[in-house]
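What follows is chain A.
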Amino acid sequence: MTQSLALKAGEARVRLGARGITRRFGALTANDQIDFSARPGTIHAIVGGNGAGKSTLMRILQGMDQPDEGSIIVNDSAVTLSGPAEAFRLGIGMVHQEFMLVNQLTMLENLILAREPVSSLGVIDRAAALKAGQDLAERAGVTLNWHQRVQDAPVHARQILEILRLLYRGADVLILDEPTAVLAPQQIRDLLVLLQRLRDDGRTILFISHKLGEVMAISDDITVIRTGRVITSGPADETSKAQLAVQMTGEMVRAVTPRRAREGDTVLSITGLGLTDGRGIRRLSGIDLSVAAGEIVALAGISGNGQDELVEAITGLSSISEGNVALRYHDVTGMSLHQRRALGLAYLSPDRAHEGLCLEASITDNVIAGHHRRAEFLASGLLRLKAIRAHAEAQLDRFGVRRDSAALPVSSLSGGNQQRVAIARELDGSPALLIACQPTRGVDIHGIAAIHQCLLEYRDAGGAVLLVSEELEEIMTLADRITVLFNGAVRGTLRRGEADVESIGRLMLGEDA
Partner candidate 1 sequence: MAMPSTNPATYTGFSALKLIGTALLPFALALVVAGVVLAMAGHNPFDVYRLLALESFGSSKRIAATMAAATPLIFTGLGTAVAFRAGAFNVGVEGCVSIGGLAAAYVGFTFVTLPAALLLPFAMLAAALAGLAWMIIPGLLKARLDADEVVTTLMMNFIAVAIATWLVNGPLLAVGSANSATPMVAEAARLPRLMRGSTLNAGFLIALICVLLYWLWGKRTALGFETRLAGMSPRFATATGMNVPRLVLKMMLLSGALGGIAGGTHALGNVYRYVDGFSPGYGFVGIAVALLGRGNAWGILMAAILFGALSTSGATIQLFSDVPIEIVDILQGMVMIFAVARFGALGRKAA
Partner candidate 2 sequence: ADAPVALIIAQGGLGDQSYNDLANAGFERGVEAAGLTGRAVESKDVVAQASDILRRASDAGFGLILDLEYSHAQPIAEVAKDYPDTTFAIVNTVAEGDNIVSALFEEQQGSYLAGMLAALVTTQDSIEGINADPIIGVIGGSKSVGIDKFIAGYIQGAHDANPEVQVKVAYSNNFADPSLGQQMANAMFESGADIVYQVAGGTGIGVIQAAEQSGHFAIGVDGDQDGLAKGHVLTSMIKRTDVAVENIVKAYADGTLKGGSVLGFGLAEDGVGLSPMTYTKDLIPAEFLAQVDAAKAGIIAGDIKVWNVVDQGYPDWMQ
């Protein structure tokens, strides 16, 4: 199968493309007369702001969604895709922004699902399955724990699994929707290397990203989409980061202007914090950390070195073994998140889909949740729906959420716009401390600038921020102090100025700065 497709692909001039594809959601036109052509054996990047229509287009190209107009081009000829299965027969596979993995199953089971190597009477040939998996991993130059349940696997492992599964199933066109959004820097580097390998094997890759750096780094062609329309489409070497940025956002992105941080009194202070989990594994040890009003402290580190655990400890989502946490001089160790929020804590979750937002609920509900008991929203015990709606709309406008109607479920928003909704909620009111985890994950440069500006304004207004991010660039731009975690302990702390990518990188790897 792969063979023949590769041949066809060889002959074809357009491996996968679109002609006049249009898709509407009620009033909103997500895709508007989209044209583009991905040449066989190339990496074709699709860039665009949040809500530009990238995911929608990709869903259509993979047969998950049907266009209202226009047609899909496969190997130079127009086709209509009844569903993902048919797309697959044509060698087209996709990795969604939301992973399509069955969390309760193991990595290996997910890999072979629906293409199981079976011996007689439908019994799974586990040996063959494992071999297939290991070969793929080897060819891709990665290592995976095949017997781990997906729900226990780190996010980059899931990402890689999704890609390997496409290969396993014989796809030679890979559609990747923001694959790097959830990855740490060196994981991104690994992934880009992997993608280039695949390209050199003759596979065609549609690559979506907001990170123009990596886009420029690996793509052969680039198509820019804005508000559902194609702005330009052509070879990568004929454009530049800056030019792309302009085309994506329509206007020049204001460079973030960090103002002097005036340190106020301590808002968050953690002393001797340690955590041993239910299985007796040491997660955190001897952590001392403090954040003062008017400063941004960044928590850097390779994911899995204790960031999540520390955040959960500070928010009170999980209890700790030793040490204490104080918010504005109140000892909150052992307090519930509800109580901590009452003391001025705000928490932007890294897990947008399950914790940061309630996808089934309306956009308004998501903006208002947690603030709904404010006096201004309650009249004699009843919610004042008008006031709530008005407030929500105001917040959404302030954070520039591109929406159809605030009454729609938040799941109808594009990835980046969803993130903005979460931020709008958390920066609402005036929290004393904001725990911001991956605040710009999946957000376009325009949005990133906007979000960064919000964080800085918040800081300059005397807010305290604990920034947890895997974007070193982001950390460098925003942080007044940078604390690096390694193996659940503080490896070192650098002030703005004395910190550079190299020194941080060394600390992240457990070396000395």
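Candidate entries met the following condition: all candidates are chains of the complex that A comes from, given by their letters.
Note that a residue touches a chain if its C-beta (ideal position, glycine included) is under 8 Å from a C-beta of that chain, and two chains touch if they have at least 3 such contacts; residues count from 1.
Treat the numbers as computed from the prediction; the structure is a model and nothing was measured.
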Neighbour of chain A by the touch rule, complex-wide, chosen among 1 or 2: 1
Contact set on chain A toward candidate 1 in their complex: 64-65, 83, 315, 317, 336-338, 341-342, 347, 349, 351, 354-362, 365, 369-370, 372-373, 378, 381-383, 385, 425
